[in-house]
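All protein chains but one are shown in place.
Now for chain A:
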Amino acid sequence: MDLSLELTEKIDKLIPRYPDKRSATLPLCHLIQEEKGYLSKESVEWIAAKLDLQPMQVWEVVTFYPMYRREPIGKVHVKVCRTLSCALRGSYKTCEKLEQALGCKRGETSHDGKFTIEFVECIADCGYAPVVQVDDKLYEKVTPDGKTDELIEKIKRMAEGESVDETPEGVKHPAFMG
C-alpha cells in the first residue's frame, strides 16, 4: 500500500511506544484514515499485518467506532451536534438548514462530492450550543438564524480549497487567537 514516507516513519516510531502492539490499532486507523480519507479493505489488511493481527481484529474496531469510515466522504466534513444541550438551542433546525444549503441529507454526501453532513452525539462544548465541527474546527453558537448562513458561506469557501479561519477551535481563549 502506498503511504507517504512521513506517515510510515511516524507509524514505525509510534508502535514501539506501546507495551503491546495491538494497542496501536486505533491510532493507526486514525493516521491512515487521515491520509487516505477512509479505511479500505487494503488499509485494514495492511494494519493487521503491521500489528501481527488477523484482519478481523481490525475490522471489529473499524466497525465499532463511529469516527471510522469505510467509504470516502465529501471534501468538507460537517458534524452537527444532536444531543440535548444543542437541540435545546436549535441544532435540529441548524442541521436542516445545512442540509438544504449543501444539498445532502444527514449521513450522506452531496452529489458533487463536496460535502458530507453528520448529525452526531455530544461533542463536549455544551455551553456554546449549538456547535458544529467542520473538519477539525469547532464553530460555536451556530443558531439556526444568520449564524448558520454565515457558516454555510464559510463551508462553501472551504470546499473551494480556501483557508477560512486561521484560528483552531477554542477561539475564546487568547492563546488560540493565533
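Everything that follows uses one rule, which is that a contact is a pair of C-beta atoms (placed from the backbone, for glycine too) under 8 Å apart; a residue touches a chain by one contact, two chains touch by 3 or more; residues count from 1.
We take it that contacts and distances are computed from a predicted model.
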item: "NADH-quinone oxidoreductase subunit F", "Outer membrane protein OmpA", "Acyl-CoA dehydrogenase/oxidase C-terminal domain-containing protein" or "Na(+) H(+) antiporter subunit E" - which is the UniProt name of the missing chain; value: "NADH-quinone oxidoreductase subunit F"
item: Sole contact to the chain not displayed, among A:32, A:129 or A:158; value: A:129
item: On chain A, residues whose C-beta touches the chain left out of the figure; value: 17-20, 22-27, 29-30, 51, 57, 60-61, 64-68, 79, 82-85, 87-93, 120-129, 133, 136, 144, 168-170, 172-176
